[in-house]
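Note that one protein chain is taken out, while the other chains of the complex remain in position.
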């Protein structure tokens, strides 16, 4: 059954939001909407809007809780720019979103109108003022009696309203109601048939309500796709990846936004024979993981900024002792406790240089949700092959973004074979460094003849403590060499666009979707811009200088802090660079600028597009918003 | 009284070592020798030779314990190259020193000869083999019956031999015996007159012994100097600086090589009303210091690499909350536990980038022992003026090196006035950022009207938690701006040598003395080399690009790891840079190379001189030693 | 001033503080969260003791409970997860004149902060530590804490917490130099008030475990105890927490306990049903580390300069 009505407009993509007070179920409605869209074959990106407090007060701008769903005919790689339509359960929650630049003139607001008749005069006034203000700002406001309509179906509309809204959206975007019903069954079946039936009824009611109350309606052609897909957020992908990598132990301490990955793993790990250890603190968490890894069971620890800070000393030990280990770092805003729920890409330099002394290690960054899965598998493999800790960087944007992607094919080889317990030839040292590559194989406890003592002190190839110049220099060289060897096996990154041009944008991590969308838009307008996205940060992928040489201007786009050159006291000598820019400048000696913000938000493609235009002197920018209030 | 004998040779400088098993008093003898030389107006540098274990076994190469004293007519700024003369209590302890490149052909060895007649045949054989080997290597061996000679004076020569050796050295270098007697009185007076008399007698006996047994004798003209001097090692200087800075609290956890600074402070702090807090761990140590600083008593925490790693999270908090704090980091070899007693300069990047998120802070590095004193005073001032943590970098070389330098004049202003407890105008926010400079004044608990809540979360100028884009961007900008402002007040570093040339050596920290000595030597030979030494690492001193532009080649010399370009897999793309080099490359986009090692030892001026010659294609190198075994 | 005696001085207008003077930002805990009642009680104690807000510092780690300082109008320090105590001790070290209140959670104090907890007890510096024990990680949404009951399902242990929970009272009592150990509940406000006030009055480190309701994530943990007062055992003694007879009468189970008896305190601490509430242990004479850290605070500058010169003399040549 399809509720499509005549007079529909066909669009390539559409962005909807549902915002409410916390606990009103907006997120569930949006998730189902996203799942249905994905199952219809559309590209989808879902991202939750999370309030700062556990239970913020009702009707407060800071309390906005909700979800954004971007649906497209093509694959969707990011949350997009301003939303096309928002359903709001009260008017207050819209203020925070507006301040964050979530909407632009023309955005449709479907607003619960019960506040108009609230017994509290103050609320009525707030409501009226808001509606007036929204209209003035160019938003198209539809005041709807949604709760009232629900009341016809359920005595407690507060808990059912979200499904009613789902119905409205299904109508407006011609979603397949059978698919929605299917989702509802899956989610609510544990609560009994009555609940399922009620929710289905609400959805259908919402659909009909929209058909009668609203005159517009959009159609999005689905992507034709015959591969089987899964839909997850980045933290679930990480969790699935951990399990598929064959690692049997996740040793962690809770910290937002990393924790939900561990929650997910904890809920399914026993089924694959794994164990989540919640340690007493982050130091113990990494120490425990190192212990297990040393004993042959390469382990994983998952954390965010403040947790990484505490793991610094052990990270240095793992490098020094060449113990394989996977560290998943789900970045959030910093410094210090910073912005716990918000995105930032500002732990790159801390990952690289945080530990004291020389600590070469492998650092990867996932650029998509799908990569969150595959890179964990890669990370484990690299950790073992190169006998070193590997840091996998993701961030709050990937962690909470939801997207369909090809279902991974589990490989038996990913699941490691049982650990080697055969005899070790005692004449082979514990660090039997290949002089050329620094690589070596390690004895695992249980291997007769391999007995050696791991130490964080400077040591010889037999792991004997040694303070002489030659041993220390040798050890440092061997550990560093491995990184060069890995680099020699990598390919140069692919260029998105032409090999030469006026501007090259260099990115890493979760900004890929937005950057490429913006670049593509500019390319369509014959602007000579290309992009390149780095997955390896240590070592860097090879061939960068050559790629860079093809462009007149080079900038990195990153979600971390850089001084802006126009600000007081900031000049060529004092400017502090964005993090990847600093690395690339040192590496290539090319004048790599950066464009970065710390707004706690994903960078929107529109903002990048405008920056491209600004840099190249074409003001194609269609939006009247300035960067400062558009919240990229 | 002066024991100068006819036939003496006049030299500009002379390096002696005394090496023995641990506990034989070599260090005490060397210290007195150094003090006497300083009092005679000579330039002096003393450095202890420390064994790896607390009580290493007797007669073992790894157990060498002792001291090196370099005495010069001019000021001496480093430990120098190969020693001219060494007094050894047994032959075994010389092997480690030889391996470290402490001696070269022509070095005179005064060797205790009692082992020749040892009841243990194996020992006799070891001794004979060693003497033969030493001679073959070109050392000039004098076997002396030192212990036997002591026996004539004391029944327990093992405890008096060191003073006898002091006497020998006093004769050989024409030291003032009255001054030596004076030192002995000061040191031993607590042990009673008999001990003083015995030690004096031993010194005189040693002196006469040398006069009869040895035919050579050197004279070093003293530096004329009418300023009053003090002689300290770098950790004592740090301790004196802490006290002179007016800080009242040192909050620390023991760690080599930083701890001796705290020992010294603990022994005198009560006399200036201060307190050393030994915390339960490094995290608590910095947390406690931050608490006191927050409450108006700017505090200091002293540590080394592994300790810094643990302080990472709190360091980020101090940056975020703009709490003044002084962190003295006495660097040792890394990574991990590394080389606890040995020098390295490998914590620069960890200091800069260790904390997650964007954490601009001030970083200073002392280049001399004298600067260890003055920079603490500066650090406190900067911390308070810029409301930020300041890291002061020193290292194991400065920490244990001993040198005379002008006695600091204590300033009353250094000692802070009592903390401000006057009323605070409540309309002034707690972070009343000057938009232009990022600077602000802070309310101190006790100030009525200033009540505010410090938080590591992103916050507004009133320290209210705020997750909106503008507040976070603003906070980051204000904290970063301060660093630019400090830079604008600094002068470009002075160039040691001509403003243009073929090669500029860029250094930081304890290598200054060696670099400048080497550069001076090369300059005398008309080699066009200059040097520049950085004291500020964050912000960098201004004007660097301009200075660098005057030279054809640019290298940093640092004691930290860099890949060597000739090694397998190491090429322009994969080479990992030395730490300052990386920063300067990013900053200037100039091709700054580096020459660095991680030998756990100070870099010797001779090695630098040879590197200068190698780079500039003039092989003036006089020594046959290669870099690999000369142990710089 | 004007040569008048200090207490005649006209300069010092008497200040009287009302509850508002301690009221900071609106508390953003969930409705029904036990935090609200603790906050109200602390504000009342400040008022009743007339603590100047500028002389009072509220210190915390990270967690729901650690939002406490933001809700006070005094000075405050919302620190790092697990690290409230080092900060608080540092503040007190050279500012013994400040009143320090520390708020921590069961995760903050007993898990990541465990090392500091043990050592702060030993330092015995004058402050009140309030552990808001809701037996769960609240702020990060329902992970196991050291006091989560064995078998309770959490997000990190969906099959149930695998280990018996830690007993914070027995650990605390095991640390030498412990000087004040009390337990109370957020839902009995008079008891909470009396306990925290007594803790404040104790000159030393007061450890107060507050059983705290978290309707959001550990709704059932203390439900029974709240409903049925006989699940609590009120500790009474002339040296203990003093309550109105009216309040005392509400406790069906009462127990006379001399808080100077550590062995008995340990036995009581091991009783989990009924749970002891009141003062378990009190030693007013335990030495305080403050006596060490405050040394030299009043030293005049000239004496310092002289001592500094002496120190330099020692190295003079």
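Letters A, B and C mark the chains in the order given here, with residues in each chain numbered from 1 onward.
Here is the rule we go by: contacts are C-beta pairs under 8 Å (C-beta built on N, C-alpha and C of every residue); 3 or more make two chains touch, one makes a residue touch a chain.
Quick caveat: nothing in here was measured; it's all calculated off a predicted structure.
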| item | value |
| --- | --- |
| Among the chains presented, those that the missing one touches | A, B, C |
| Options A:47, A:258 or A:290, residue touching the unrepresented chain | A:290 |
| Option touching the unshown chain, where B:61, B:133, B:222 or B:270 are the choices | B:270 |
| Given A:48, A:112, A:313 or A:461, the one touching the chain that is not displayed | A:313 |
| Residue of C:51, C:129 or C:173 touching the missing chain in the full complex | C:173 |
| Interface with the undisplayed chain - residues on chain B | 53-57, 252-256, 259, 262-263, 266-267, 270, 276, 278, 280-282, 306, 336-337 |
| Absent-chain interface as seen on chain C, which is shown | 111-116, 118-119, 122-124, 146, 162-167, 170-177, 262-263, 266-267, 270, 287, 289, 291-292 |
| Interface with the unshown chain - residue positions in chain A | 35, 38-39, 228-232, 236, 240, 243-244, 248-249, 251, 268-275, 277, 279-281, 283-297, 299, 313-314, 317, 404, 407-408, 410, 412, 415, 443, 445-457, 464-465 |
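FYI, only the chains that are shown with their structure count from here on.
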| item | value |
| --- | --- |
| Between chain A and chain B, centroid-to-centroid distance (C-alpha), Å | 45 |
| Separation of mean Cα positions, chain C and chain A [Å, integer] | 39 |
| Junction residues of chain C - those touching two or more other chains | 62, 80 |
| Junction residues of chain A - those touching two or more other chains | 306, 336-337 |
